[in-house]
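Encoded as structure tokens, here's the structure I'll be asking about.
Every protein chain but one is kept in place in this view of the complex.
Right, subunit A next:
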Amino acid sequence: MIADEAKLNHHIFTTKLNELPTRDGFGDGVVIAGEKDENVLVLCADLTESTRSNKFKDKFPKRFFETGVSEQNMAGISAGLAISGKIPFIASYAVFNPGRNWEQIRVSIAYSRANVKIIGAHSGLSVGPDGATHQALEDIALMRVLPNMVVLVPSDYEQAKKATIASANYKGPVYIRLTREKTPVFRTQDSPFEIGKAQILMTGNDVTIICAGPIIYEALKASYELNMKYGIKCEVIDSCTIKPLDEKTMLDSVRKTGRVITIEEHQISGGLGGVVSEMLSEKYPVKIKRLGICDSFGESGTYEQLIKKYGLGIDHIIMEVKKLISER
């Protein structure tokens, strides 16, 4: 069942877990990174509190820069800082950063291999009531096609914190995708994290579920129920690193199960589902079902309502797993 190596909270299915948004993990992580290395800076485009950049600003006021509502300029300035030896984190909502400033990221950051960390907050459906304009459902696709870019999608507070610290230590451009809503902290301080390494959270032989982002908690609960009620054993893989993809961990699992479901709060084309499909179709073709947003924009609603409506809730995951198994 639960993989020991993942060192998850022991009571993951039995008690109500503490809930925190992944953006808090960034806010706390970047302060730790800043304490370790005085070259770490934060730039923010008028969303200091929302992106949780305020903790860094309070602690290191001279190393924090407010750029105003200008994400393109923020990306360019960060490139100049990085070229000069600094480690800038640039923070805004994912729809603007990298949505608005993609071309600046492409030329000034990625092509230059500038050591900039791009923080895309309020991604996926978690910004709920704000509606489609503010729900970034395309950002993974935008970033994973850029050479030199590492793409990270943390799934809880602890992982977001560790991913932030790891990205500060990694030399090169990194995109970190964050969410607004509080979600269960199912990891512990001891849970391992390494850029480029996928993590098996639950072991099983019947189907491989690959996820990125907080939605993975729904997958864990669904897998628990599938085992309890139907004896279906899912192997749940957390692919926080979308790029570079940990192909080995996935292939080892898929050779065992022969079936894959991907789950993400993103368009199914170009995101995690796209990445996994591309890799498996070349290396080990199997039946795949991609759960995510199917070529549509989002809309206003609570996070929970939207998760249900767009087919990412526990019931839907259970249904899809059963369907996939019956298709063999």
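Throughout what follows, contacts are C-beta pairs under 8 Å (C-beta built on N, C-alpha and C of every residue); 3 or more make two chains touch, one makes a residue touch a chain; residues count from 1.
As a convention for this text, contacts and distances are computed from a predicted model.
*Asks:* Per UniProt, what's the omitted chain called: "Branched-chain amino acid ABC transporter permease", "Nickel import ATP-binding protein NikE", "Transketolase" or "TolB-like translocation protein signal peptide"?
*Replies:* The record names the chain that does not appear here as "Transketolase".
*Asks:* For a quick check of understanding: of A:E5, A:E49 or A:E103, which residue touches the chain that isn't displayed?
*Replies:* Per the contact definition at the top, the residue touching the missing chain is A:E103.
*Asks:* Kindly state which of the options A:A33, A:I77 or A:I288 is in contact with the chain not pictured.
*Replies:* Looking across A:A33, A:I77 or A:I288, the contact with the absent chain belongs to A:I77.
*Asks:* For the chain that got dropped from the picture, name the residues of subunit A it touches.
*Replies:* Spelled out for subunit A, the touching residues are 41, 62-63, 65, 67-68, 70, 72-86, 88, 103-104, 107-108, 111-112.
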